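Of the protein chains in this complex, all but one are displayed in their positions.
Note that the chains are named A, B and C in the order they appear, and that numbering of residues resets to 1 at the start of each chain.
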Amino acid sequence: MEHFFVNTAHALVAWLTGLGLAPGWADLILLVVQWIAVIIIVILNITVLIWLERKVSGFIQQRLGPNRLGPFGMFQTIADAIKLLTKEDIVPSQTDRMIFKTAPMVFIIISVMLYVVIPMGDGMEIVDLNVGLFYFISIGSLSTIALLMAGWGSNNKWSLLGGMRSVAQMISYEIPLAFSLLGVVMITGSLRMSDIVAAQSNIWFVVLQPIAFITYFISATAELNRGPFDMPEAEQELTSGAYTEYTGMRWALFFLAEYTNLVAVSALMATVFFGGWQGPWLPSWLWIIIKTYLILNVFFLIKWTFPRIRMDHLMSFSWKFLIPVSLANILLTGAGIEVLMRMGW
Amino acid sequence: MYGTGLLKGLGITLKHTFEREITQQYPEQMPVLPARFRGNLQLDFQDCIACEMCTKVCPNGVLSLESVRDDKTNKKKLMSYSIDFQYCMYCNFCVENCPKHCLHFDHNFELAAYDRENIKKVYQRPQELVTDLPEEIVAAEEKNQKRISVMIGALQKDAPKILGKLLEDEEKGKVLAAALASDQDKLEKIAVMMVEDIEKAKKVAGALANKAAKDHPKEGNVVA
Amino acid sequence: MSLNDIVFIALAGITLLAALGVVLSRNIIHSALFLVLTFLGVAGIYFQLNAGFVGLVQIMVYAGAISVLIIFAIMLVMDVEPDQTNLFNQSTPTIMAGGYVSVLLAAGLAGAIWFTKWPLSAVQVGDQGVEKLAGMLLGPYVVSFEVAAILLLVAVFGAILLAKGVEDK
Partner (left out) sequence: MAVNNHDEEILAKNNIIVTTFEKLWNWGRSRSFWPLSYGCNCCPIEMMASGAARFDIARYGYEVFRAASRQADVLVVAGPITAKMKPAVERVWAQMAEPKWVVAMGNCAVSGGPFVDGYSVLPGADTIFHVDVYIPGCPVRPEAPFQGLLELKKKVEKQ
């Protein structure tokens, strides 16, 4: 079971080259197949995930959550998807049509692109970039543009305010996000994901870098626009923020992209701080799924526990607390590495 | 220390996650309602003395009733009682003021309806209580019933002719008769109308005939 | 034509078309968004040249931060019809002067590219770009690196000071 997916990929390439294709083209086709696989996994996973969040939020409030459709209400998301697919598609007349229509697509494409570098098992990265971690951060920073496009294109005050809020928030929290990961990079000496996983074979980085983990967790929550940092969506004041004017499937694409981002960030957290796919007995790809889902549950718990915090508190928390702390963490890590190297480790 | 409050909050939600759910599964498991819960307003028809205390006290004009006076005993008899529930605000005045305690709220709260007309509840005098009324009314009612049954019989025997006469158009009568042949209920309703209010019957029959002519032009011709 | 060529032509085409879009759009927000696409195309070309780190810096700094800043600034200051924010100058002398400068620039660039000998390096560009870059920045060029950092810090402080203003006594 361990090498099932890797062997399948090798077999596919071998078969394609056997048909007389040049190796470059065979690799390209493999890449396309991997992309399609990622998209299918993302969509299936999100069906489960939305059900899980509704169920978990129910349990937190001592409710039952969806339980009418299928076993434990698992088909609830399918019903929602069918409904959203058949909803009327409204493009309001005064919108900036080009931007309004492309924004959800940009958002979902960027979210799916994050999966390229995540090691989903032993040797199961789509591309093992030598700058993998940096790739994740910089592609993640692009999603601000999609939200700005949605906010501007809708030609709606709430949308614009929501878009601007989310951009202000995401730009501020990107800095502690990147800085907190720097500590890990300093210890590993590499931005390559497989190196980071390999460096954790003895001890997880969450033990070596607790401060970095906490700052990363907080800023990742803010970066995902999830509660308690969901100011851009704030239903009570901005109806739905940047998504206010979107109907049916366009809105569903935004929703899909948000959950895709959530899973990607959780998987990255599992990779960087919790030893990635490493674990005893079970196959490696199962381990990363288990770890990702545990982290996702913590995200759910946090969202359904804390009330939304105020916009100015949000910003000052990032600039006045998280950034200094993550910088201090870098200093501490550097000093620690230097001391340990002098001691002859 | 920063963050202890957050952890405490997380702990509380985590604790609740593993506690027993308190949800009542409504359609299968009905809620246990307190004894004085006010659901649907009900009337005990026999006990009502048509004193109209309830209709007078009702602030929203929910209740209305029809009654006849029995000259011999000088007492009113209730003919029909209607509760237009969509205006009710559950103030309980009618129940409190009813001298015979024949109004009460039951525990039924499932009142959803597709039409506003269906919310209104009308109590007609039940058949077994009709004999209780003053003689001339009973006699009139009996006569009426007889006429209706005769009319129904006639309609069942020779519908096209009677309906044609009613509509003053034989073709239409035939069409309508063909359409109503399979619909005993409607036939009887038209019969009642013809006895009680001939103008209304004409109107309704005309509308029905037009509709029938539109829906099944061929079938009507075949019968003809 | 190899796969490499096809990818290059696609990327260069996207970049050029997006750059034209920046210039020709009548709506300044559209211009700014085309600018993002231009940056992404350039980043793609960096990737193709095996300079992944530079490409990612391009994405993060230019596409992710600077263009967002541009769009943000436009949104904050704009209060007119969006379709009339990026109009062309209609006066003949301006058009002629602009045309002259662009022809001159294009000719200069084309000549420079045409007459330069592009030596093909025998050394394969490896996968170790990041390590080499880090070694350079923190080795021989550490002083200039730090000076640049201090300059940026001073600029940030200056911006804060300007934004806060000086209190009257």
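As a working rule, a residue touches a chain if its C-beta (ideal position, glycine included) is under 8 Å from a C-beta of that chain, and two chains touch if they have at least 3 such contacts.
Computed from a predicted structure; not experimentally measured.
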What are the shown chains in contact with the chain that isn't displayed?
A, B
Which of B:M89, B:V122, B:A181 or B:I198 contacts the chain that the document leaves out
B:M89
Out of A:I29, A:I43, A:L69 or A:L286, which touches the unshown chain?
A:L69
Absent-chain interface residues of chain A come out as 54, 58, 61-69, 73, 76, 78-83, 85-90, 235-236, 239-240, 243-248, 251
In the complete complex, which positions of chain B touch the hidden chain?
21-27, 31, 59-60, 85-90, 109-116, 119
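We adopt the following convention: only the chains that are shown with their structure count from here on.
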Centre to centre, by mean C-alpha position, how many angstrom separate chain A and chain C?
27
Taking each chain's centre as its mean C-alpha position, how far apart are chain B and chain C in Å?
76
Hey, how far is the Cα centre of chain A from the one of chain B, in Å?
58
Chain C-facing residues of chain A, complex
24-25, 28, 96, 98-99, 129-131, 134-135, 137-139, 141-142, 144-145, 148-149, 152, 160, 164, 167, 171, 174, 191
For chain A, which residues count as touching chain B in their complex?
56, 58-64, 301-302, 304-306
Chain B - residues contacting chain A, complex:
6, 9-10, 12-14, 16-23, 25
